[in-house]
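I'd like to ask some things about the structure below.
What you see is the complex with one protein chain gone and the rest in place.
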Amino acid sequence: MPTSLTPIAAQGPKVSRFIAGYWRVNQWNKTPQELLRFASECLELGISTVDHAMVYRSEATFGKALALDPGLRSQLQIVTKFGIKPMGFGELGAQAVNHYDSSGAALIQSLDASLQGLGTDYIDILLVHRPDYLMDVRELAATMATLRAEGKVRYFGVSNFNTHQFEVLQRELRQNVPAGLVTNQIEFSPLHLTPLEDGTLEQCQLNDCRPMLWSCLGGGNLLAPASERHQRIHNALRVVADEHAVAALETIVYAWVRALPCAPLPLLGTSNIERVKTALAAEKIQLTREQWYRIWEASTGHPVP
Amino acid sequence: MPTSLTPIAAQGPKVSRFIAGYWRVNQWNKTPQELLRFASECLELGISTVDHAMVYRSEATFGKALALDPGLRSQLQIVTKFGIKPMGFGELGAQAVNHYDSSGAALIQSLDASLQGLGTDYIDILLVHRPDYLMDVRELAATMATLRAEGKVRYFGVSNFNTHQFEVLQRELRQNVPAGLVTNQIEFSPLHLTPLEDGTLEQCQLNDCRPMLWSCLGGGNLLAPASERHQRIHNALRVVADEHAVAALETIVYAWVRALPCAPLPLLGTSNIERVKTALAAEKIQLTREQWYRIWEASTGHPVP
Partner (left out) sequence: MPTSLTPIAAQGPKVSRFIAGYWRVNQWNKTPQELLRFASECLELGISTVDHAMVYRSEATFGKALALDPGLRSQLQIVTKFGIKPMGFGELGAQAVNHYDSSGAALIQSLDASLQGLGTDYIDILLVHRPDYLMDVRELAATMATLRAEGKVRYFGVSNFNTHQFEVLQRELRQNVPAGLVTNQIEFSPLHLTPLEDGTLEQCQLNDCRPMLWSCLGGGNLLAPASERHQRIHNALRVVADEHAVAALETIVYAWVRALPCAPLPLLGTSNIERVKTALAAEKIQLTREQWYRIWEASTGHPVP
C-alpha cells in the first residue's frame, strides 16, 4: 500500500512523506528508460515528490526520463533549488569562487534552465538553495510573486537558512505570496544534531510548515562507521533494530528522524528500489522515547542532563 | 518581618521572593516532625513557595511532614516537575538511559504520583523539567488544559528550556490556558553566566513572567573554592560583603542574582534555617552597578568590552 500525500505547510501543497533525492543521479549510470522505471516504482510506493537543484545537474538527466512518459509529470511534485553559482560552472560562467546569488535575475535564469532541463512548464516548490548574505528580500519576494502569477512556480521555500535568515524573507514573502515559505530543507541525522538546539525545527512549527531533511544517513557513515563515534551510533541503531525485529539500520534511522514533533520529510538518496522500501518501512516503526534517546546518547557521548 | 508575596507572571499566581528547594531533602536526615518545623519556620520568614520534582523523590518525604499539619498546605505554593525518566527509576520502570518524556500520559502518571506523595489534591505550578526533543506541544498543551480544568494543576511553567523551546510551547499553551507559561526555571550563578547572553532572561521579560534560578551558589563552589576561578569570585564576593558589612558571602550572591532586571526568584537548597535567614538578608542589600560588575569581571576573568 503506497504512502499517502500530506500537506507540507498550512497553506502549502501536498507532498509525499518521503522525498526521492536525485542529487547524485548522474552517478547512477541509468539509461532514461531505467530512470523512468525507478521513478515509476517510487511512485507506486507513494513517493511522488522528487528533489533536484540546478547545481546538481540532475534536471536534464531526469527530464530525459520524464520525456518518455508524458503522463508522469502531473503525478509528481518537483522540488528544485536555485542560488548557488559554483566555481567555473556551466552556462552561469566561470567564477573564481563558489558563491551565492539570490537576485531576481539569478532566480529567473536558473529557473528557466531548470524548466528546460526537466521539460516541464512549472516547478511545484522552488527553494533558495543557500542563505545569500546579500539577499535583497524585496527584490526576491517580488520576483517570486511574479513567477507564481506566471504559473512557473507554485510554492517557495528555503534550504540551510538559520532562523534569522528565514524570518526576514518570510516577513517579506508573506506580503507578496500569502502562503509564505513552505519549508526549510536542512541537514539532520544522528550524526548532525545541531537543529535540535538552534531553533530551526521550532521555527518550522511556529510557521506551520515542515522541514525537509537531507543526509539523514550521515553520508553513509552510519552504515559503514569510520570513527569511534560512528561505531557507537551504529551499535545503538543495531540494538534498536533488533528490538523491532528489523534487519536494516536505515529503517531505524528514518524512524528516528521522523519522530521529531515538527513532522519532517526525509530525503532519500538511493537509486536502489529495495533500499527505498527499506526506508519506507520506517513508517511502521514507532520508537519509544527511551529508544530515541539511546541513539541521541550514542551520538553525543553523554546522557541527557 | 516576613517577606511578602509577589506575582510570578502577569497572569500568574503569587509566590514568595525566595523559594525553598527540597531537592536533597532525603539527605537531610530529618524526621517528619523536624521537616515540618523547618517548613513552618520558612513560612514564618515568608518563604511559602516550595520546589520539588518527581525525580527528586522529595514529594513523599515532604508529604509526611505536611500530613502532620493539615492546615499548612493551603499556606504553601507547591512547585513540582515532571518529564524526566531516569535510568532504572522506580515505578516508571527500568530504563537503559536517562531520558525525557513530555507526553500527556507521562504528565498524568507523574502528576498522580506527585499528588499522592505530597498528600494534596492540587499543584500550584507544574513545570516541564527538561526540554524533550520529542515534545508534542499540541498533546501537552491539551493535557495541561484538562488538568487545569480538573483543578489538579493551577499554573504551568518550564525548566531549562532555551528560547525556541519556550516559544513553541508558549504559543500552543496560550491557546489552551490563557495565563501561558508562568516561569522558566534555569541555572544562574556567578559561576554560570550563560543566561546573560542566550536570551532566556529577556524572553521572560517579553513574556511578562519571571525566571526561577537554581544553583545560585554554584553547587557550593563559591563558598569553598575549588579552582583559581572560584577563588577569584570568592575574593570579589568577600570584598563586596565587607563593603556592606555583611558576614556571609551567600547574602551577596543572592543580592547579585536578584539584581537582574527580570526580577528572578532564587531557589534555596539548604535545610538550615540560619542559612535561610542569611539568604533572605539579600533583600536588604542593593549592590551598586560597580560592585555587580566587579563580581562579573571576577567570573569572566576580563573587564567588560
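Note that the chains are named A and B in the order they appear, and that numbering of residues resets to 1 at the start of each chain.
As a working rule, a contact is a pair of C-beta atoms (placed from the backbone, for glycine too) under 8 Å apart; a residue touches a chain by one contact, two chains touch by 3 or more.
All of these numbers come straight from a predicted model, not from anything done at the bench.
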Which residue of B:A39, B:A106 or B:A259 touches the chain not shown here: B:A259
Contacting the left-out chain in the complete assembly, out of A:K14, A:H164 or A:R238: A:H164
Touch residues of chain B, complete complex, unshown partner: 163, 196-199, 201-203, 205-206, 259-261, 289-290, 292-294, 296-297, 303-305
Chain A residues touching the omitted chain (full complex): 85, 87, 95-101, 103, 130, 132-137, 160, 162-165, 167-168, 171
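Here is the rule we use: only the chains that are shown with their structure count from here on.
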Chain A and chain B, separation of their C-alpha mean positions in angstrom: 41
